[in-house]
Structure formats: C-alpha cells, structure tokens
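The structure appears right after this line, and notes come after that.
A protein chain is absent from this complex, but the other protein chains hold their places.
== subunit A ==
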C-alpha cells in the first residue's frame, strides 16, 4: 500500500468529510445539545420517563418495571420496537434469500476447527456464554439488557463454536437450517401473540384495550399485571408483557444470528451446488 498516491479526489473527499462533520458538530453545540462540561439542564422528558416507569403515586401510569430503558422500548413505544424487530427479520430473510437453495448437511464443513487447546478452551467457554445470555434476557425487565442483548451474546457462542470447533459441530447437535428458522419464527410468533393478546381479549369482552398494552389504564381496565404472589416465598416482579417479549426476542435473535453465521461459514462448493452463483 506504500505506493498509493494522494490524488486530488482524495483531498476533495477529505475536505468534504471534514466540513460535513464540522457543520454537524457546530449545530449540535449551538443548539446546546452538547455542552462541555455537561450542564444541569432542564430535562422534563427524562424526568417524566424516570418517574412514571415505576410510579408509586398513581399505578395507572406505570409500566411496572424498574428498568427504564426496557420499559420505554417495549411499553411506551412498543410499536416502534415491533417494527424494529421486523427490520431485523427482513434483513435476515433477505440474506437467506440470497443463498436460499443451500443445504446444510454432513458434507458442508466449511471450517474444520482449530487445535486441541483451542477446542478444549472453547468447550469450557461454550457452557458459560449461553448462561450469561440467558441471565441477561431473563433479567431484561430488572437490569440493563434485554432480549436483543441476550440473543447477541448467545450468537457469540455459536460464532465461537463455528470458528473453533468447525461448522460440523453445531450440525451434529441438530442445528439444522429448518430448525433454526423454526425457532426464529416461533419467537416472532410469541411476540405477535403477546402484543395482540390484550387487544383480542378486550375486543371479545367488550372492554377497551390496545395493541402493545402492558399494564391497565383508567380507560383500559385489563392488563398483564406485574407481580406474581407466591405466598410464603414472597413476590416475583415480572412486569407484565415485558418478560414474555424479552424471552421471545431472545429466541428470535439468537436463532436468526446463529443461522446467519452458520451459512456465512459454508464453503464455496456448497454455494455453487445450491446454484446461487456460477
């Protein structure tokens, strides 16, 4: 790369890049979005979210989850997150459509795996990573994290398995294309059922209810509840629909990303046999 000359086009592009970024950052500073150091400004929107997420005073205006980010994601603007999940769905489906006729079978070992040391260490880590992923997804309504983050962590473990243990490792444990697609579709199905459940119930019982409704409202008297009373064992805070949505998102994201990684690791021969390239 040493012989690469600096052309006039490069200089022009660099000037354009610098000026765009300088103009954007000047606008951020002049509208007081960025202040150095951070000021104690009036932030009524943040205050509203922070106080109504776990509202002591009026339980009609809360989401029942102490974790503000997840409650905004799935409750306050849940429809937005449903659309975001569908963007992820379509990106994976679009990628799979490009390699649609590829079959994963015993002969499709794209990567043979690494040395014995790497394999042993990877097998130890492969137990720990899904546990962390499951805990992040299950505590999504209590601590920072959630379904998507847990699913991404889980997909890291399948990526590790593909690279260190070979593509055949996951196939040998029954991770076929149709099964992973099925898990992904199951996750999306649970999301759509959870999102429309209260609306359907309210429609048939003649009560006002909304799509992506979580807790009850003064004008929508049915809700998912937030507390499971176990008597002597105490209470479990499950925050209504948030835990179901987080678990379904975890399932969908982990299966979809694992499938994407497995297909990306297939050798050229399989893609040629599939007829997607010449």
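Quick note on the criterion: a residue touches a chain if its C-beta (ideal position, glycine included) is under 8 Å from a C-beta of that chain, and two chains touch if they have at least 3 such contacts; residues count from 1.
By definition in this document, contacts and distances are computed from a predicted model.
UniProt records the chain missing from this view under the protein name "Membrane bound protein complex subunit mbxG", selected from "NADH:ubiquinone oxidoreductase", "Amino acid-binding protein", "Membrane bound protein complex subunit mbxG" or "Anaerobic glycerol-3-phosphate dehydrogenase subunit C".
For the options A:53, A:122 or A:158, the residue in contact with the chain missing from this view is A:53. Screening A:43, A:103 or A:179 against the full complex identifies A:43 as the residue touching the chain left out.
In the full complex, subunit A touches the omitted chain through residues 10, 13-14, 16-18, 20-21, 25, 33-34, 36-41, 43, 45-47, 49-51, 53-57, 66-69, 72-73, 77, 80-81, 84-85, 87-88, 90-92, 94-95, 98-99, 142-144, 146, 148, 152, 227, 235, 237, 257, 260, 264, 268, 271, 276-278.
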